[in-house]
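What you see is the complex with one protein chain gone and the rest in place.
On to chain A.
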Amino acid sequence: MVMKKLINDPRNVVNEAVAGFEAAHGDIVRVSHDPIFIARSDAPVQGKVGIVSGGGSGHEPLHGGFVGYGMLDAAVPGAVFTSPTPDPILAATHAADGGAGVLHIVKNYTGDVLNFETAADLASAEGIDVRTVIINDDVAVKDSLYTAGRRGVAGTVLVEKITGAAAERGDDLAAVVAVAEKVNSRVRTMGVALTPCVVPHAGEPSFVLADDEIEIGIGIHGEPGRERIKLEPADAIVDRLLAPILDDLPFVTGDTVLLFVNGMGGTPQVELYIVFRRAAEVLKDRGITVTRSLIGNYTTSLEMAGTSISVLKLDEELTSLWDAPVQTAALRWGR
């Protein structure tokens, strides 16, 4: 595969994208370029728990696209597919600290966990009350005793939205942490890759898939989880993704859920809706009611084709926090 990208210099991908983000969304965010992070334009909001997330770039709109009223106070982009270092995470933590403590929402990838942990140590040493919630919604990893554990993938978006709403309504740090943990404990995700992606500075695909192969159970960098199989019709693939999700929590008859069909970057909306249609059918057959939905490219792997399905078990509290106003570059309603 030849690298064919809208870039200038691979070394400037993140800086130039963040500069563009700043130019486009200056009404919502302000940007620090050195160290690099994106903050809510009105951060820190005095008396409100600050929420900071971050991770490697290449998953946009995660996380910068979710900075704004009702969601994140700051987001820290690392190099493409590489965790940010502790310095910008610490600076973003300062920017988000309105005196009520700061929550770090961290996807369970070793690099992210270690760099956020180091930053949290430094912030704590400076007297900021920092708590961390590790997101691990991915069911593809079977045996978490013998791996680095389940990965944090698209369910992170739902955690960030709902937790952001809890902070916005004035919950204290312990309550905000509890909401984040509650969402993480009730959301399950599994993904599939149809094509690999090319990291700009690498210049070649990060893994190889034959023309007729797909990888079931990918994480958000296309790294494998379960198995490599021949391409199947969409409905069969959806069934493969959904069964382990529903069995894991488990989701049962009578549950109400949010169904989130996420695009990995290179799959068009028309296909995502085909996926959503089948997933909704399967849920209905199981007596599970979809009361909220999200469809689109929210946690991507560069130009990878593929999708992930997330199911979140709702209750009244989570539903009302989901419906609460949000004003970010990528999610916006009620305000």
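Basically, a residue touches a chain if its C-beta (ideal position, glycine included) is under 8 Å from a C-beta of that chain, and two chains touch if they have at least 3 such contacts; residues count from 1.
We take it that contacts and distances are computed from a predicted model.
Asker: The chain dropped from view, which UniProt name applies: "Dihydroxyacetone kinase subunit L", "L-lactate dehydrogenase complex protein LldG", "ABC transporter permease" or "NADH-quinone oxidoreductase subunit G"?
Answerer: Spelling it out: the chain absent from the display is recorded in UniProt as "Dihydroxyacetone kinase subunit L".
Asker: Per the definition of touch given earlier, which of A:Thr147, A:Gln269, A:Thr291 or A:Ser320 contacts the omitted chain?
Answerer: Spelled out, the listed residue whose C-beta touches the missing chain is A:Thr147.
Asker: Looking at A:Pro44, A:Gly64, A:Pro86 or A:Gly191, which makes contact with the chain not pictured?
Answerer: Of all options in A:Pro44, A:Gly64, A:Pro86 or A:Gly191, contact with the hidden chain holds for A:Pro86.
Asker: If the hidden chain were put back, which residues of chain A would touch it?
Answerer: 78-79, 81-87, 109-111, 114-115, 117-118, 141, 146-148, 151, 199, 201-202, 206, 219, 221, 223-225
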